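In this view, the complex is presented without one of its protein chains, the others remaining in place.
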Amino acid sequence: VSGRNFASDNWAPVHPRVMEALERANVSDAHAYGYDPYTERLRERVQDLFGGAAEPFPVFNGTGANVLCLDVLTRPYDGVICTDVAHIAVDECGAPEKIAGCKLFTIPNEEGKLRAARVRSEPRLLENVGNEHRAQPTVLSLTQATELGTVYTEQELAELRSLALEHGLAVHVDGARFANALAAHGMSPAASVEAAGARALSFGGTKNGLMFGELAIFFDEEGAARARYLRKQNLQLASKMRYISAQFLAVFEDDLWLEMAKHANDMAALLAARLSDQEPIYIPYPVETNAVFATMPHDVIADLRASWDFYVWDQASGTVRLMTSFATMPAQIDAFARDVARRVRQRRIT
Amino acid sequence: VSGRNFASDNWAPVHPRVMEALERANVSDAHAYGYDPYTERLRERVQDLFGGAAEPFPVFNGTGANVLCLDVLTRPYDGVICTDVAHIAVDECGAPEKIAGCKLFTIPNEEGKLRAARVRSEPRLLENVGNEHRAQPTVLSLTQATELGTVYTEQELAELRSLALEHGLAVHVDGARFANALAAHGMSPAASVEAAGARALSFGGTKNGLMFGELAIFFDEEGAARARYLRKQNLQLASKMRYISAQFLAVFEDDLWLEMAKHANDMAALLAARLSDQEPIYIPYPVETNAVFATMPHDVIADLRASWDFYVWDQASGTVRLMTSFATMPAQIDAFARDVARRVRQRRIT
Amino acid sequence: VSGRNFASDNWAPVHPRVMEALERANVSDAHAYGYDPYTERLRERVQDLFGGAAEPFPVFNGTGANVLCLDVLTRPYDGVICTDVAHIAVDECGAPEKIAGCKLFTIPNEEGKLRAARVRSEPRLLENVGNEHRAQPTVLSLTQATELGTVYTEQELAELRSLALEHGLAVHVDGARFANALAAHGMSPAASVEAAGARALSFGGTKNGLMFGELAIFFDEEGAARARYLRKQNLQLASKMRYISAQFLAVFEDDLWLEMAKHANDMAALLAARLSDQEPIYIPYPVETNAVFATMPHDVIADLRASWDFYVWDQASGTVRLMTSFATMPAQIDAFARDVARRVRQRRIT
Partner (left out) sequence: VSGRNFASDNWAPVHPRVMEALERANVSDAHAYGYDPYTERLRERVQDLFGGAAEPFPVFNGTGANVLCLDVLTRPYDGVICTDVAHIAVDECGAPEKIAGCKLFTIPNEEGKLRAARVRSEPRLLENVGNEHRAQPTVLSLTQATELGTVYTEQELAELRSLALEHGLAVHVDGARFANALAAHGMSPAASVEAAGARALSFGGTKNGLMFGELAIFFDEEGAARARYLRKQNLQLASKMRYISAQFLAVFEDDLWLEMAKHANDMAALLAARLSDQEPIYIPYPVETNAVFATMPHDVIADLRASWDFYVWDQASGTVRLMTSFATMPAQIDAFARDVARRVRQRRIT
């Protein structure tokens, strides 16, 4: 696998400074379940980054963070508006429906994004409000960066925020790759959350250099009060929580988290640049973070998969997804681009 | 906290050999979601220990393992028979009911144990079978070692196994401290599971030297087939799973897991010995693993809590729980016993 | 069956005045889902009986009413305190856990009742408040009249109300046989609800002369607002609702509902009187409503069951439950008492 992975940023190892932090945290007994000094410091650090109202709840994984956020924000008859490619809709095996107990209203994405205008024009959706026969639209869940690697602009977030205010929707941000989005558009964490008017954020760690651990962050007291119980009930309360908190503290030090994300983004940009002039390969979406989608002939895909790891996103069109991470090296990009070039060349000949 | 913790074995740090294994596993990219060589080796190792039918599913925590096991074994109208002190009944914030979707039938424990005769004589329980107005008793869940630190004997397990066979119940073993039980009674892992006729085992790691990670082990194909999906849906599928698997491989090496458990058990035995002759302190349950329960005057408890960490198990009777771990040192036992002795002495004088 | 039924008051037919009301309601089209004039009148009538804050939601059956009430009052991590013989705990196939998503804390009953002192002294219950590892006690559910046919006194209700206030518990009354309780102790509906401080009441109809239909009544706006959606989601929204509402209007006319309940209670009193002097038959609980429990020799039970329908409540002690209804005739009591007397006599001889 090593040096051949464009499959996912969660195939990457743990950043050395995170490993060091884990060792440093491993000196003696500590209170379990988050009543330890690491978790206390993490809370302060998150409030530095996101504002004093932010209450972080360390959890185990991204699905855990998403489901906790949605569970806090919904009652059983509530529904969550998201795109048709949202992780919560597609890749979580029905966990939001089962555990948060909410219905998902999926809207066709535009370059991975939920757009306010599409939500407004969706039949049988906002008109459901007050109709007891229908699940009540209550939450807007957007993914920043999106599943397609794009990043919502401040303007797009403002439009969604307005929509949410107008219809009494709570905003959830699935930020499994929030760091990559910040590294891309340069907003501060607090400003980014504010722009979306988010009440809850799934803040990713595992895909950005951690061994395990994400944060569900709530921006009001009511949410945080519910989250205490729901985190436990949803199987996300780590007993030795210091080992999650210490990892986040390590990446928050000297902005390592943003540096790692920027590196991953840069590698994706490099990869896109190296593929963009290789006809007939086509890059269907803007490359803004650490994902490059590329549409290729099926035989080229088949050839490449013999020696490289990546996902075929859409079999019909021949679109593959190539992810980079903090650990991706330029040499790997080079090798891959050369492989692609050779195959494209061979194709022209035959 | 350090050197003053009898609160729980999950306050302990990570065993150094586990930390080393995590570092060794941190060399390069690896397939996510368990398709890595560590997890493959772990599967082989578990089959060595538990027999070839055993299918281990690494998960994040003990509640996750328990709920996954119960979810696999039940349909919505099924009920789980367990004691009134079972972790699933008392300490999981209703997660089994919410996520596995099963009803719990709690039976008064006998020294922490579920006894077959009590189950048989419980009104409105086994007679429920076939009565559509009542949840159907389908699973027997026993905890080995128990919440009170006791260990089921082979005979007691055989009685429960017979009961289960007779009434078509599947047996689940909550083995958050399975290692401590094995270290206590000397049975092999496979023999212990066989004695109970278990179809699913929650096999603990975090309380025995790991940073995080437990195994839900299934002993038939049908269970394993369902567990694949339910693990993901129940928020327990680690993306960087190698870091769970590598920890288990480390503790299975040279029987470190049993050695750690034996040490914890020995420390509890030492503690019990040091307390047992200190009138009016009373040890209400047999000390068989790494928990010592001690009934003390309320003022002694209050005094001790000023400088030691432990849980008051039962306020009314003045019973406290003192847990030891792989990291508990004899000097800590000494210091505690001396503190207790001083207080008991002072009490006699005043 | 006819004339031989002491099995249940839900074996009875529909009261003739209810049938007439159904026919009268069957004249033309009417708005569905409760937007019909019958349901509007029912709302007014319920507010006459229970006070202006009462909002009735017609539902299909008793389990539906109970689960709706609990669903409205709880979040997923909340628990409901009730007795070990409560219908919600024993006879609803786990529906409260599955659908309302709450944990049940069962307390040993005293003559069918939940007693405040028992709740206070229950280990691991009220102390759970604020402990994220444990489901949070949030609702007190009492059954009036109880499953054993007894009726809470005003004093007992006041004690439970105080307990609830003190610990922030919402009170739910399962009133499947609320009419029988009122007929027994003479309190008004409003006074009875007030005495318990109830926020939600399951008000029975089917067991008191209706064909089908119960009311879930909420006494605050917040509860009613949630109930609108949860009734639909919980499969309890009748499209042709007028046919439930018309039945309730019929029985509220001239206090027919109380008259029917009083008749059933009187029949039970008569039955108890006829059995009470037949040694060795023993009446273990006070006969206050329409249930008579009687402890009998097993051979007498077996003989009687050949020609009479009733439930064996407790096989071990030989206790049977004999229910009367609005339709039970004194002649049936006579016949049964004579049968019992003959068997008891034969027994003495042999």
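Letters are used for the chains, namely A, B and C, taken in the order the chains are written, and counting of residues starts over at 1 for each.
Keep in mind that, in the parts below, a residue touches a chain if its C-beta (ideal position, glycine included) is under 8 Å from a C-beta of that chain, and two chains touch if they have at least 3 such contacts.
The model shown is predicted, which means the values in this text are computed figures rather than measured ones.
Although one chain is not drawn, the whole complex shows that of B:Val46, B:Leu169, B:Leu237 or B:Val340 it is B:Leu237 that touches it. Considering the full assembly, C:Asn10 is the residue among C:Asn10, C:Gln47, C:Asn131 or C:Thr153 that touches the omitted chain. Between the chain not shown and the residues A:Val90, A:Ala158 or A:Ile283, the one that touches is A:Val90. Considering C:Cys69, C:Ala238, C:Val251 or C:Ile333, the position touching the chain not shown turns out to be C:Ala238 (whole complex). Chain B meets the missing chain through residues 33, 71, 75-77, 101, 132-133, 135-136, 226, 228-233, 237.
By the touch definition given at the top, chain A reaches the unshown chain through residues 76-77, 79, 90-94, 97-98, 101-103, 123-124, 127, 132-135, 314-316.
Residues 1-5, 7-8, 10-14, 19, 22-23, 26-32, 60-64, 67, 92-95, 98-99, 206-207, 211-212, 229, 232-240, 243, 309, 327 of chain C touch the missing chain (whole complex, contact as defined above).
Going forward, only the chains that are shown with their structure count from here on.
At the far end from chain B, in terms of centres built from Cα atoms, lies C. Centre-to-centre spacing of chain A and chain C amounts to 51 Å, using the average Cα coordinate of each chain.
With centres taken as mean Cα positions, chain C sits 41 Å from chain B. Shown for chain B are the residues in touch with two or more other chains, namely 92-94, 98.
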